[in-house]
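Take a look at the structure below.
The other protein chains are all here in position, but one chain of the complex has been omitted.
Moving on, here comes chain A:
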Amino acid sequence: MTGFPILTLMIALPVLAALACLFQNAQGARWTALLTTFVELALGIILWINFDPAGAQWQFVEHVDLFGRFSWALGIDGIALMLIVLSVFLMPICIGASWEAIEKRVPEYMAAFLLMEALMIGVFAAQDLFLFYIFFEAGLIPMYLIIGIWGGADRIYASYKFFLYTLLGSVLMLVAMLWMAQEAGTTDIPTLMAYDFPVEAQTWLFLAFFASFAVKMPMWPVHTWLPDAHVQAPTAGSVILAGVLLKMGGYGFIRFSLPMFPEASVQMFWLVMGLSMVAVVYTSLVALVQTDMKKLIAYSSVAHMAFVTIGLFAFSRQGLEGAMLVMLSHGLVSGALFLCVGVIYDRLHTREIERYGGLADNMPKYALFFMLFTMASVGLPGTSGFVGEFLSLVGAYQASSWVAFVATTGVILGACYMLYLYARVCYGKLDKADVAAMPDLSAREIALLLPIGLAVLWMGVYPESFLKPIRRDIGVVVARMEKTGFTGDAHVTAGKPVIPAAAAHEGAHH
């Protein structure tokens, strides 16, 4: 692909479609949005097919100087590619999920989603520091609106919390960016990724970016906006929030924090790992006692995102590739789980777990999909959840056995809260009349869940498709980390092999 500005097209198209939506009636806006998101998906697939994993690091590069040093610079590597593909994959599903659930101010709603799609692609494609910043922060505006206008009863409180947490991080990150641009004399992200900032400055820059990314992840203890935001958001809002917006934090770490501030990252190893270890145990236990389905899945998201930070800060290839796969997998699985909640919420209008029970009887197809995504969430091998979790924990173990030990308890706790949820919803006696009256999945709902289900299995059985594009780019980050001389805590000594005679063998160990 030379010359054709496909990335600009992918950003501009939804913006134009969003404008078009505003001048249409509800049905017209729905179809416009659906069509646009499908075109975006097609473009995303074209991008994936034409991306050459062995080619230049940055592909589909576009560069137009605007004013001053500010430029419209786009380009993607494999990491950005996979996240863009995830975004455009989830978008048509979100529009489909809102088809019947959203009835008021439909054109504005569709416009907000399309705008968000444009901004999300912008975040992952931006190659200019300030362009990134604009996309990164502006991407939240449609989300505020979606929660604030189409949200539940407590939507104001939820969007306030969301806003407050984000604000602090944004200000600090902006200040850090200004300093970096001044110091390095460029706002070009690829250049900055190879720039060696003074070690003492790195610490402050790291912390400033950390304030922003930690909130987006979200990491404990700045996670409390997430459960509220999810509970209040409409189903499709939750899908995009969990599926893509949370990935912006992880993307930030892998694009900025690690390659730009490698020494500081190593210094902050225990800060990040400590918070992640707390998050795995703490939020898993909190998820266990939730009575609201969405809150439960929201808390499980915090626990899963901790696997991302654990993988990233293992600084090894397995850890980083694992973190990327956890992000992709979590985007699919948590999105699908929120859809599953949405399916029964649309029927009974409650998220109280106790109101359900015995759904396997009257909704067998639903029970099957819910089981698949539950298993993917607990990281069953063969589903996408396993590969990422496994690789990031392999990485974590190389860095510190403590981290791996504590984090791996997450696989036990994850099984506890997810199976407990599943059992309360789908198992048991179907003894409530209104629950028993609920029909099984409609064709539209199957069309939403089936593609995600297939993707989850694909990533679980043949993750190579997803690992191949990111391999070289992860290698770049790993190379940046290697020069810090970080080593794990294992320090294996050489073996003292004994002559394999039974008697000598015994003696060596006593």
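Keep in mind that, in the parts below, contacts are C-beta pairs under 8 Å (C-beta built on N, C-alpha and C of every residue); 3 or more make two chains touch, one makes a residue touch a chain; residues count from 1.
Simple rule for what comes next: contacts and distances are computed from a predicted model.
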Practice prompt. Given the options "Phosphopantetheine binding protein", "Tryptophan synthase alpha chain", "Xanthine dehydrogenase family protein subunit M" or "NADH-ubiquinone oxidoreductase chain 5", say which is the protein name UniProt records for the missing chain.
Written response: "NADH-ubiquinone oxidoreductase chain 5"
Discussion item. For the chain left out of this view, which of A:Val15, A:Met193, A:Val266 or A:Ala415 touches it?
Written reply: A:Ala415
Fill in: From A:Phe51, A:Tyr165 or A:Phe213, residue that would touch the chain that is not displayed
A:Tyr165
Worksheet entry | From A:Leu328, A:Ala360, A:Met438 or A:Val477, residue that would touch the chain that is not displayed | A:Ala360
Item to complete: Tell me which residue among A:Trp48, A:Phe130 or A:Tyr345 touches the hidden chain in the full complex.
Response: A:Phe130
Worksheet entry | chain A residues touching the omitted chain (full complex) | 67-70, 130, 133-134, 137-138, 140-141, 144-145, 148, 156, 159-161, 163-165, 167, 170-171, 174, 177-178, 181-182, 187, 221-222, 224-225, 227, 282, 285-290, 316-318, 321-322, 358, 360, 364, 375, 380-382, 386-387, 390-391, 393-394, 396-398, 401-402, 404-405, 408-409, 411-413, 415-416, 419-420, 423, 426-429, 461-464, 467, 471, 488-498, 500, 502, 505-506, 508-510
